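Only a single protein chain was left out; the remaining protein chains are all shown in position.
We just call them A, B and C in the order they show up, numbering each chain from 1.
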């Protein structure tokens, strides 16, 4: 309903990186839960920088919430805000704008969502994307539900409101059985912290122990580290945990399914110091660099990462190839992932606001640039221009992921297919369009090997969701198909 | 759900004036409706100073809204805000915090409320109070509605959402047939402006013509004046008007009833330059002073109003009594109805922040002070202190309304009965407690005469709702009775 | 030096009222002086609404200051601001933008000004205008002073800095002996509160006693009332008082001169509840109405003030003429002296944002409108339009001051002479231009009589500065003459 003019402080969305939509965090059994949630969200800020929200419950003061645009550190570390969020249980959410909403998010779209039911209140925070949300929303509106946001996640709380179950936990199950897609959900009642992961486990969710009496749920392990919690285990695909007091009760309400964890979490989204399957994301990324050096070697003088996400793969590439690693491109520390570029003249400076080539270092060198991915390719071109202008003798791009040829419908903000460079060009065409001496992507098998699957990808039963590379969608994107999206033809 | 610390800029609520809860305004058929709504709300600011909201609709940009704390002039006259509210139809609302919410209002409580229905969106703005809202809310929650605010008015939009009628107009009727209490409602769809008044017409609602093609609905005629609209007529008790294009369609969906317009609108709430029944509120108030001078004469040197609402009655008292009128108390122009008094030392200054006695004028004089009403009596005591300290020889209070002995349940923020001075003391006891030489209230009959009823009040069929003076409630306050409120025993 | 775009919250300066430039206040010997100064400035807000500043001194924390745009109540009553201003001595200032600065004031122009001298710091607050400031400024810059503001008052502190006297009090005398013009000054050192009035006493300055141990200096007595101080006496023209501990030391460093107090303080600037010469300003204004009714009677049905400054004269006019007084024009309580009118559409509403005619009251009546002054006449025309449009039968303007035909150079913001209606038209021409049935100004003699001079104005030795009416300037405006201003030819 709300339409805002573009917020001047909002990063430009140049569409050249995929964007995670959300980070979620919850804690119970601690003094001053809101501070813990703020810290957890701060550690998950890379998953969503546009806005954040926290809900807590206190026996005397009831449910309270705060929602703000901007960084967690600017909003939720202030004592005056924390003071409005009393209680020993709380959940929180950081977000990008949803794929659906044109322009910026309204504050009403900021999660967690809250509902007052006859048996009491509940709040939910959702990471992922529902592939049948449009249909559900239509149905709910026809039956008299009033949506307050443009967020698909709001469906869940309306489905809960209409459930005939007697407890909130059962209502969550009821609701989540109706939704399709990829989701990790953290919910809370007055006393219970609840975590759920969809049957394929596309989005991550981990459990931690806080001291002797508390528990935390988080998108990634790095959010456990910041509050000094011990990592206990990942929530399983299809698992629901209900935590109350010292008890963690587990169930599997959505049937059994094979895990299809998002491989792009490994490549780009997750923080390098988070871990999955006992290995750090950093190590997986470094290993991608190793695989890449084997698959696509090239003679050169230095290996430079495109900051900052290309760094671990560049280190691996250097170590495998023996070509020295160097920080040939410097990232300005005072910019976010993108920059605020309001005046025409400043906007024209483009990528220079964010990156600068170390001219004295690069001059006359044959340079390998390692980046995590190519989406539209526009930034790659600009970086190539900067490196050549600084006097590089040759420029070779090595990409730590396969060509991104398909949009994601499971909670990642992707351009539509026609805007993806790899959907319309071969590798050689891309090389020429970007204008570099060579361009190589890691193979899908190489990526799987780096991620610990020694045999590479098993086409019959892939261990990850790799739809963005393969077009193999583990959940049918029904809303999108209704809108006209064409799935990959069966081979 | 939300709990805020007290907003430091919020006027202190000393409980010594009754507070109107809302002003509503709507317009259709004009260029840039939002500017008109902003002007209308500015003219109605005296009906609600805490917050305001505007919703507009534009064929291309859809529904848009803005809600803000603070004065209309500070929020809704800014081009950047108006620019977010395009369209030729719009409605708006200014408010005090509702009787129900403890502490301050959350922004979610600020109207208009909006709902997206299967046949399109609609927004409503409500002035008044629903006496069965608590029961309705319970029922709606049990059936799966999710309330987003603590406002009782939100029931209306949920009732609309659940109606099986095919048009929004019919859904409004459906919804309003379920509610009890006093209300004037302005609603809008994409193309229709709708006005409704409850069967007793407790709260005001007037219709105006804007140029050749536009129409406006407003709480008071002063809001028509500011936009240059012509006053057409009052909406009748129980009437619903649906305005589309040049057509105003009238119906009476709630059956016929006798008018019981709120008499306190005449005494205090409405602006003096508004008119009801062809006479200005100023003239009625001046006439109250005339009646008061007849009912309760006293020898004195000057008649001074307690600024500003006592002024018209003081003028009438002076004209009838022949005692000179004088501005013996000066109101600081840079304060709202009350003041922001944050530091201890400043708070202790109390009423002096707002009012100052003209010492050189008052000294040695016998002073008649004319005020509009006495609620708790605390401010009256402070004013008496100031006037005596300035050297007055005698102080006589004359009050332009009968003793306020009963709370209002129809949209006015009143202290509970035990806090009303007149509920626990006789007139003589009040005089002694306030500490003045004499204290006289106008009689209820005198008030009716001043309001144009030459015969005074007809107990069998009173023309006004005067429950706050008489305890005669025209609508049973069922929620309050459930909470324990005791109606006046039948005589 | 600084150039700002027009501040959107700044009142439009329609040039149709003269504007006082400053109010000043100081206090010593109290706990938490800043709160007292804030209260005093709040009471003096009518003398300057654009910005305010406070300086205090605390033995441990030294000198501290705060300067803010906007109302005192919005900035200086907040505990967080007051907390930055510790100490038992403090001075403050409220201001309009100076005549000199085009556009809005920069925060650096906001007084008090502060200087650190070899014998310690001092702050000064200045009400008035220096007629030789431009020449002084040139000289000081040539000798190496760096001006930080565009304010003429800054000359005083630079003159102090260059004085060879050993004490700050003596340096103030040195500095003020160099300046010409009209001024009241309040200054402070670490322990002394100092008040000075120019030799003619054009601008007011009063002394008050705060409890047993404190003293206050203020522009007007109303600022003593708000802090509960007792009015002691006016500072004499040419007098300097130095207050330290319980001692008030008086001297007359500028020689003797006859008082020429600004008569426009009586007509318009000062608050009605302030007093000069033992009489309230309200009473003087009421008496102007009495004189006006004698000088310029007319048959009519009602006497209406143009709110709010015309009210006392209208009361006097009504009392003398026997024509009933009525509030025919209502002022919106939620506007300052002027309104913020940013969007085109809203701006076009003009005076309606601020004033509304009580249509039901005015219709068919012969109306006398009493206003305090006519500057450009533009507002008078608009008010006449509104009153006629509301159906008035006749409109008669009565003005509580003589025609304003000359600019003020002593601290009042006046349009240049050619923009003053009375500088270019006769009374009859003005009547026709405004378009009313009659227009009459009080005579200069009548005004003197109302101000207590029974014999009227003595041309040989007038008791007031009335240059704006008479062109008789008691101090030669040398800067202005250098710029080309032509004094009235000797008769």
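Rule of thumb we're sticking to: contacts are C-beta pairs under 8 Å (C-beta built on N, C-alpha and C of every residue); 3 or more make two chains touch, one makes a residue touch a chain.
Because the structure is predicted, anything quoted here is derived from the model rather than measured.
Of the chains displayed, those contacted by the omitted chain across the entire assembly are A, C. From the set C:148, C:259 or C:333, the residue in touch with the chain omitted from the display is C:148, counting the whole complex. The chain not shown here is touched by just one of A:122, A:194, A:243 or A:357, and that residue is A:357. When the whole complex is considered, the residue among A:87, A:112, A:237 or A:312 that touches the unshown chain is A:312.
Of A:39, A:194, A:412 or A:475, it is A:39 that touches the chain left out of the display. Taking the complete complex into account, residues 1-5, 61-65, 80, 83-84, 114-118, 121, 138, 141-142, 144-148, 157-158, 161-162 of chain C touch the chain not shown.
Touching residues on chain A toward the chain that is not drawn are 8-9, 31-32, 35-36, 38-39, 42-43, 45-46, 49, 71-74, 77-79, 82, 222, 225-228, 271-273, 275, 278-280, 282-283, 286, 308, 311-312, 315, 319, 324-327, 330, 332-337, 339-343, 345-346, 349, 352-353, 356-361.
Convention: only the chains that are shown with their structure count from here on.
With contact taken as defined at the outset, there is no chain that touches chain B as well as chain C.
In terms of the distance between Cα centroids, chain C is separated most widely from A. Remark: rotation between chain A and chain B after Cα superposition is 180° (nearest 5). Once the centre of each chain is set as its mean CA position, chain B and chain C turn out to be 36 Å apart. Those residues of chain B in touch with two or more other chains do not exist in this structure.
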